[in-house]
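With one protein chain held back, the other chains of the complex are shown just where they sit.
Let's look at subunit A:
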């Protein structure tokens, strides 16, 4: 990263394609960061490694997306070019577009795997659709990422089943985790303005179009796990896509962005 350079949020906010790519990038980065918090704290070495590997996959996906967003940004603003790092490290809370689900705290192991399951389930059907994007770079990222997400979905599904259909204690905890996280899943299927533009221009996915498949898979896995799918009630949370986040995101950014804020332009 060359000099300290804050990306121009006006350029980002007024360009649907950049906003769209950043939405996907922020999702992957923030959940990747959350998962990486488990590194060294997993309940067993194999699962510590599993979650770190999933974090790494998400970080890799985020990098491809940030690099692409930077490329789009620089075409519009060649006089002050940015890199992937500027977009990850020098945007503030209100500029992040990730879904609220991704930023929710890790809680216990069951909560973490359930958050991963909900997210992977969404990502799986989302990337399946994005493979048909008329934007060749988004298409390439989707095809590449889908292989990794398939693996995440399988791993997290098995953990949901194992814990839901486990002991009385693990089942109670999973049912509670489901109740806690469920209100954050709804937002993924509600289109933001930049998504509507993305759909009409042919490079994006209609969020609502994958809801039925997602719900179907959640129902299937929950029934295997002897868990009941929470009832959708009013008061669902949303706002992540437009930058209105829960209180947790600020703390993540404080940790993640500290170095670049304190020592602008520093590199490994």
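Going forward, a residue touches a chain if its C-beta (ideal position, glycine included) is under 8 Å from a C-beta of that chain, and two chains touch if they have at least 3 such contacts; residues count from 1.
Note that contacts and distances are computed from a predicted model.
Q: Given the choices "Phenylacetate-CoA oxygenase subunit PaaJ", "ABC transporter permease", "Phosphonate C-P lyase system protein PhnG" or "Xanthine dehydrogenase family protein molybdopterin-binding subunit", state the protein name listed in UniProt for the chain not shown.
A: So the chain that does not appear here would be "Phenylacetate-CoA oxygenase subunit PaaJ", according to UniProt.
Q: Among A:155, A:182 or A:203, which residue is in contact with the omitted chain in the full complex?
A: The one listed residue touching the chain not shown is A:155.
Q: Touch as defined at the start, partner being the missing chain; which of A:144, A:171, A:186 or A:248 qualifies?
A: Candidates A:144, A:171, A:186 or A:248; residue touching the omitted chain: A:144.
Q: Using the definition of touch stated at the top, determine which of A:17, A:33 or A:64 touches the missing chain.
A: Result: among the candidates, A:64 touches the missing chain.
Q: What is the set of subunit A residues that contact the non-displayed chain in the whole complex?
A: Touch with the absent chain occurs at residues 46-47, 49-50, 52-54, 56-61, 63-64, 124, 136-137, 139-141, 143-145, 147-148, 150-151, 153-155, 157-158, 161, 217, 221, 224.
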